[in-house]
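There's a structure below that I have some questions on.
Missing here: one protein chain of the complex. Every other protein chain is in place.
Chains here go by letter, A, B and C, matching the order in which they are written, and residues are numbered from 1 within each.
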Amino acid sequence: MMIVMRSNATETEIETIISRIESFHLNAHISKGIERTVIGVVGDGRPVQSSQFIHMPGVDRIVPISRPYKLASREFQPEDSSFPLDGVTIGGNEIVIMAGPCSVESREQLMETAHAVKEAGAHILRGGAYKPRTSPYSFQGLGLKGLELLAEAREETGLAVVTEVTSPELVPIVCDYADMLQIGARNMQNYVLLHEVGKSMKPVLLKRSFSAKVEDLLMAAEYILSHGNRKVVLCERGIRTFETATRNTTDINAIPVLKSLTHLPVVLDPSHSTGHWEYVTAVARAGVAVGADGLVVEVHNHPGEALSDGGQSLKPIRFAELVTQASAVAEAVGRKVAPSKALQEVAWN
Amino acid sequence: MMIVMRSNATETEIETIISRIESFHLNAHISKGIERTVIGVVGDGRPVQSSQFIHMPGVDRIVPISRPYKLASREFQPEDSSFPLDGVTIGGNEIVIMAGPCSVESREQLMETAHAVKEAGAHILRGGAYKPRTSPYSFQGLGLKGLELLAEAREETGLAVVTEVTSPELVPIVCDYADMLQIGARNMQNYVLLHEVGKSMKPVLLKRSFSAKVEDLLMAAEYILSHGNRKVVLCERGIRTFETATRNTTDINAIPVLKSLTHLPVVLDPSHSTGHWEYVTAVARAGVAVGADGLVVEVHNHPGEALSDGGQSLKPIRFAELVTQASAVAEAVGRKVAPSKALQEVAWN
Amino acid sequence: MMIVMRSNATETEIETIISRIESFHLNAHISKGIERTVIGVVGDGRPVQSSQFIHMPGVDRIVPISRPYKLASREFQPEDSSFPLDGVTIGGNEIVIMAGPCSVESREQLMETAHAVKEAGAHILRGGAYKPRTSPYSFQGLGLKGLELLAEAREETGLAVVTEVTSPELVPIVCDYADMLQIGARNMQNYVLLHEVGKSMKPVLLKRSFSAKVEDLLMAAEYILSHGNRKVVLCERGIRTFETATRNTTDINAIPVLKSLTHLPVVLDPSHSTGHWEYVTAVARAGVAVGADGLVVEVHNHPGEALSDGGQSLKPIRFAELVTQASAVAEAVGRKVAPSKALQEVAWN
Partner (left out) sequence: MMIVMRSNATETEIETIISRIESFHLNAHISKGIERTVIGVVGDGRPVQSSQFIHMPGVDRIVPISRPYKLASREFQPEDSSFPLDGVTIGGNEIVIMAGPCSVESREQLMETAHAVKEAGAHILRGGAYKPRTSPYSFQGLGLKGLELLAEAREETGLAVVTEVTSPELVPIVCDYADMLQIGARNMQNYVLLHEVGKSMKPVLLKRSFSAKVEDLLMAAEYILSHGNRKVVLCERGIRTFETATRNTTDINAIPVLKSLTHLPVVLDPSHSTGHWEYVTAVARAGVAVGADGLVVEVHNHPGEALSDGGQSLKPIRFAELVTQASAVAEAVGRKVAPSKALQEVAWN
């Protein structure tokens, strides 16, 4: 059960509710959003009566929730959630495209790729500064230097930046440089990290672990939401199955399933979900057709020389085709890809 | 290595080739198609020289093939294969839609559904007479009576009929009634059955087992093709993974992977691949967007009363929406859904 | 609900029960065993009252069964089932070992291997005459010739023979030559075949499909049991997962799970479940330790020259070590490997 407080509820009213909850030997879980506070009533499974709270001062409404995830559920919020990020809206009718290299490797590589993806129609620049790699002997990312280059690329192109944060103590520094924090698939259940990005109030791109059920992903989102941070975007990026023809199996079903269970925006990363550049564009089209709110695509100016994931990276020219095709499919399903930042600038000049 | 004979090659020429193959202690695998004979040279892995055969009488060309599947491979036939079925072409630029109930249950149920799917734009009627069911105590299909009803529905609607054959000895009787034989997922590696449908020369809808790798599916197709039967359509219908939110996981990647490896037409069954009617239309759109050559959809006039798979069956009215949406996506990717048989008749009248 | 008739129940009594069942618009499922008839009452899920049948003539007892599999369940038969096969008992306290080559390849290969496994302590000879192979171009088994060689090996060694049957129409001929019919993993849901082996009344070794849940395996067994054939042995042989270090993943959990759900004997095939000879003995020990009632092991006199599955076949000398180690583990868990047929003969001489 979630008790939604009025936007003008006082601290005293909130504390009175908490005391009452605890008087029934239940736990109160406080989630302070920017507009209003929501108090979760967490018990031991025995039924709780909403009548015991509904008439208390400051209470707006009470939402009974049957799912284990609460704030993430459609029961709690029936309408789609969305938020603006640097000129585009994530979660609305328009489809948002995030693109860029797997790893930030050098100024030249990043700037060239950033300009190219902007020209092709991308809205947000992605790129890894801290790279979780299977081998301790592989390139681990440029770290702080990578963050600085990302900030420079934002300066140059006007594209917002999303980059991965791999550890709780890195959250403040990544927040300083990035517009959106990415939680990678391997860290989806790194709960200490989820708590920190929850507290940061920054937009979060939460990638599904390759072995997470849909419900596990929603529970991970709940960790972030429970700190009052409501700017969470879910990302399907392929699951691990017996099939070896592709690196992962794109769980295309997960997108409509998620859209029915949660109000959060859902995007698809067809680069990781296939692992081969030649399938990326086709699967990107499928993602838009099935109802995804955005795409996350790996693009590299010279894929053959990439320090990581070259085999699944698109050349800029192919990425431009992907955007064109995604736009056509978007219109076929009654949506559209958000306006190109490059074109907007042209218009303004 | 495949030796492709000229279309006017004589029996003697063919036999001379075979003798020569055997003189090298290799096996000859003969596949007599309607137009020409192809002779596979099957050895123990040691290299075979094409120069030893290329100049022999009757030989058109020699195709070296690196894949374990031969006749199914793009190496053997680079261009897409296609074939006409009762007024539509399967495997061409137009998308073909097969629809109907999981099981044939009664004349009324079948006729009502058949007319409805025709009106909505389906091209082929699907429906099971012999049903492989997990439980011996479940409804096992109407058998011969079901075949008779399907033939009657074809008579009434003009739609071609595809239905499952579950055992080698049933192949002749199902061939008598149906236009296309379906091999169900559970029988994908029932090799005795594959041999029989191969010999039948009837078009075959070969469903991927829920635990088959893409390569396993192509090897199963090879069994049918090796009898000279080239009218094989591959069907992705979901694989078994750890995810339990849906009945199966639609392996959407498999469609472009198959299209790159084989020339055979590839269709998607979003009903089985999701298992919930509310996700069927979205995933059907994804299938068309990703490049499928057709859709197989379960439709029931009264899903709530279905004897099998009611939960994943669409009502006719929702199926009509699916066709409309699939058509829009088809056009966005430069294709179109084949013309409605209902509209064609109107045009002819 | 299962109605167990007395062993001396008359045909008239049975028919009276059936009529009564049908008068309630329910279906009667008759399973005539050698000793007694069991009548399953199959309905549409509405509760059926046992009081409506318990006092009818010929009825011994009524067993309510909550599981979808009925005759296979421990609810229906709490005590372990077992049956004798040519001097050994399958399903009792003693552990039975089936061994031999994947395929019967030649008289010399089979006889040499058969004598070797007998010397080492095997009780039943396994070997494939009809081989379901992934590729139509691979060795498909010797067929009838293979059956004849198996019969000859039985004659020579005194070992009972188990061999795979791959198609319904082959059931009679395989029954003529073999003591036990094997249903291979790929045919576990070939229901037409299951019906035929059910009717044959021969002992059946039913291998779990590599993608079957435990419940699917029990439902497949139910098909056989429902014909009154109660001599069914279940075989775990590995499932398909994301792990590629081994050919399959041995589902060792499945053995105690099956032993708790069903009264049927359960054996383990560590050759297929690992796919590498060097892990077979260790996993065989695990199988005995966890509670398996037997082992199925691939042994070849010259694994390097095997026409199929050479990489997972043990040499006879290593198989002898396996039997020794399995015997030691069996005693540690309060059981023993059934006496060696070779030693028994020595004792008799």
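Throughout what follows, contacts are C-beta pairs under 8 Å (C-beta built on N, C-alpha and C of every residue); 3 or more make two chains touch, one makes a residue touch a chain.
None of the values given here were measured: they were computed from a predicted structure.
Undergrad: One chain isn't shown here. Among C:Thr249, C:Ser271, C:Asn301 or C:Ser340, which residue touches it?
TA: C:Thr249
Undergrad: Of the residues A:Thr16, A:Gln52 or A:Ser211, which one touches the chain left out of the display?
TA: Looking across A:Thr16, A:Gln52 or A:Ser211, the contact with the absent chain belongs to A:Ser211.
Undergrad: From the listed residues C:Ile239, C:Leu264, C:Val297 or C:Leu314, report the one that touches the chain absent from this view.
TA: That would be C:Ile239, which touches the missing chain.
Undergrad: Sort through C:Gly143, C:Gly158 or C:Gly291 and give me the one touching the missing partner chain.
TA: Answering carefully, the residue with contact to the hidden chain is C:Gly291.
Undergrad: Of the residues in chain B, which ones touch the absent chain?
TA: Within chain B, the residues touching the omitted chain are 240-242, 244.
Undergrad: Considering the whole complex rather than only what is displayed, give the residues of chain C touching the chain that is not shown.
TA: So the residues of chain C touching the unseen chain are 211, 213-215, 239, 241-246, 249-257, 260, 273-274, 278-279, 282-283, 285-291, 325, 328-329, 331-333.
Undergrad: For chain A, enumerate the residues touching the unshown chain of the complex.
TA: Chain A touches the chain not shown through residues 27, 29, 40, 42, 68-70, 132-137, 166-170, 186-187, 189-193, 209-211, 216, 219, 222-223, 226, 240.
Heads up, the rule we're going with is that only the chains that are shown with their structure count from here on.
Undergrad: What chain is the most remote from chain C, judged by the mean position of CA atoms in each chain?
TA: Here the answer is chain A, farthest from chain C.
Undergrad: What whole-number Å value describes the gap between the mean CA coordinates of chain A and chain B?
TA: The computed centroid separation for chain A versus chain B comes out at 39 Å.
Undergrad: Between chain A and chain C, what is the gap in Å from one C-alpha centre to the other?
TA: For chain A versus chain C, the centre distance works out to 50 Å.
Undergrad: Which chain A residues touch at least two other chains?
TA: 241-242, 244
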